[in-house]
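Right, subunit A next:
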Amino acid sequence: METKIGVFLCNCGGAINNIDFDAVVKKVAKFPGVTYVNLSSNLCLKEGREKMISCIREENIERVVVAACSPEFQEHIFREVLEKAGLNGHLFSMANIREQCSWAHDGDVTMKAVELVKMAVNKVRLLQPVEKKELPVNREVLVLGGGFSAINTALQLSRVGLRTTLLEKEAALGTGPEELESFYGFDTGSMISAVEGDENIEVLTSAQMMAVEGKIGDFSVRIKKEGEEISRKYGAIVLATGYQTALALDSEPKLRAKDVAISGINIVSQEQFCRMLRNSSLETEPKTIGFMFDFSDENSRFTTLATLNNALEAKKKWGSEIYVFYKSVKVDSEGMEKLYQEARDCGVVFLKSEAPPRITAENGRVKIEAKDVFLGEDIILACDVLVAEELYLPAEGAENLSSLLSIRRDSRGFFQDENVHLYPVGSEKKGIFFIGGCRGDLDLGRVLADISSVVMKVHELLSSGKILVAVERVKADPQKCVACLTCIRVCPHGAIQLVRVDGSKEVAEISDLACDACGICAAICPAKAIEFQGYRDEEILAQIEAIQEL
Partner candidate 1 sequence: MNGCIVAFCCEHSAYPAADLAGKLRLHYPENLRVIRVPCAGRVDVIHILKAFENGAAAVLVLGCEDGACHHITGNTRAKERVKYCNMLLKEVKVDGRPVAMFNLSPNAPHKFVRAVNEITKIIKESGR
Partner candidate 2 sequence: MATPFREILKTKDFVVTAEAGPGKGSNVSKAIEHIELLKDKVDGLNVTDNQSSVMRYPSLGICLLIKEHGGEPVFQVTCRDRNRLAIQADLLFAYSRGVSNILCLTGDSIDVGDHKEAKQVFDLDSVQLIHLVHTLNSGKDMAGNELDGGIDFCIGTTATPSADPLEPQLIKVEKKLKAGVSFIQTQAVYELDELKRFTEFVRNTDEKVKILAGVVPVIGAKMAAYMNENVPGIFVPQHLIDELAQAPKGTGVSKGIEIAARVIKQIKEEKVCDGVHIMFIGREERVPEILEAAGLL
């Protein structure tokens, strides 16, 4: 007995005016399997929907086609209608006779409308029901890193009731950029004590992640802490592993910020200069200080901010002469214009030069030579301390992490290469997020916003302890699968694993949780073993067959 198909046409309250609906109704009624055709003008409104539910029940319709506006617009509403009428929401297809037919062409488009409905009917006839189910997920979150973003994420996650583990390579937390604390008004010390006090957060220092398996809601992670290995389960993983800096000095090889101070002449990084400011027992306070930025790294917003901050503090504390060499001052984030104005008011001298200044050592002091654009002359300046410009590079373990999690990195080695769909914090694998420095985004102001969006996403995913998924919407049939591994290699979301089914041979298994429903695996599977309900080959080919030559 052929499955009963109900077709509901809607003229969208007259908005669709170049289709002869009576002709369409007559023609559609003749399609094989169609037992009920109805024309309405307000199908998406409450009244239209109720009428639809009662029709489905009375005519005991088994499949529904709605020929009206674009599915992008109303699909979910009509799926609920089916569910209310006791039908599986998946047994439904739409014919877009409004945006892609009536509004897209002038003149009478009745024939095209009929054909679009025929395509939808052909497809709906083959659709199979897809159940929905709630799968339990682990509610714990693993946060990698120990700096400002990591600590903040952990604190905010625990505030929304999620247990977090803070995993830090170094022996102690709080290796964030100190020089910006005063500007952003946060104090790492108090944050660390808040973390220690919070029973929702477990801190594992001098620990490293050795291996990760599984998917969103069910990551199993092996961690090595002081030689012994612990394995844990987590629902989501957040990377806040920050960045590292290297002094961008042409005159010397690229030295890491830490080891420059020992090279005799006083060239320091912003962080070291900040520590000098805080160090009350400093023997000689530097009389003349040099700063430089925006020569080797265009997006120098972060260095500019640090320079202005440190220069102001040095001026107030030591009253020393301060010269800042720059190519261009970029003050585009919040509060920086005011800071720049304030620095100039209290006497910090800004010197603009095209080429980066030449830096040499001269009897224990730093000699800086540059050509000032406005004066048009060469300036030679000897100063006690030079705070050099820094290059921002991915953190040390970034490469190993990216292979462990098999996640891609952008050309500069930072995570998440600005793919517009994953922006700002997502990764191609559900359940794995990035924040702050490890994404190459150094503006801590924005990082705070990122943290809240990650916390919101993780909360949304894990807080209820279960995620509603479509069961086996994309499924690899164990009988047909020849385990050729193509789908596993191809899946952009790492949602497919090789698994032994009831002791017999190994076959590919697609995880409903991690699958993002793209269908790439279904297209490439050489044994035609993978079926994507709603977009199976038969369903696509049926639509093609419905297209007659005009």
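If you want to know what made the cut, all candidates are chains of the complex that A comes from, given by their letters.
List of remarks:
Following the convention adopted for this analysis, a contact is a pair of C-beta atoms (placed from the backbone, for glycine too) under 8 Å apart; a residue touches a chain by one contact, two chains touch by 3 or more; residues count from 1.
Because the structure is a prediction, the values reported are computed rather than measured.
Picking from 1 or 2, the partner of subunit A by touch in this complex is candidate 1. The touching residues of subunit A, counted against candidate 1 in their complex, run 70-73, 96, 98-106, 109, 112, 115-116, 119, 408, 417, 419-421, 428, 490, 492-493, 516-520, 522-524, 532, 535, 537, 540-541, 543-545, 547, 549-550.
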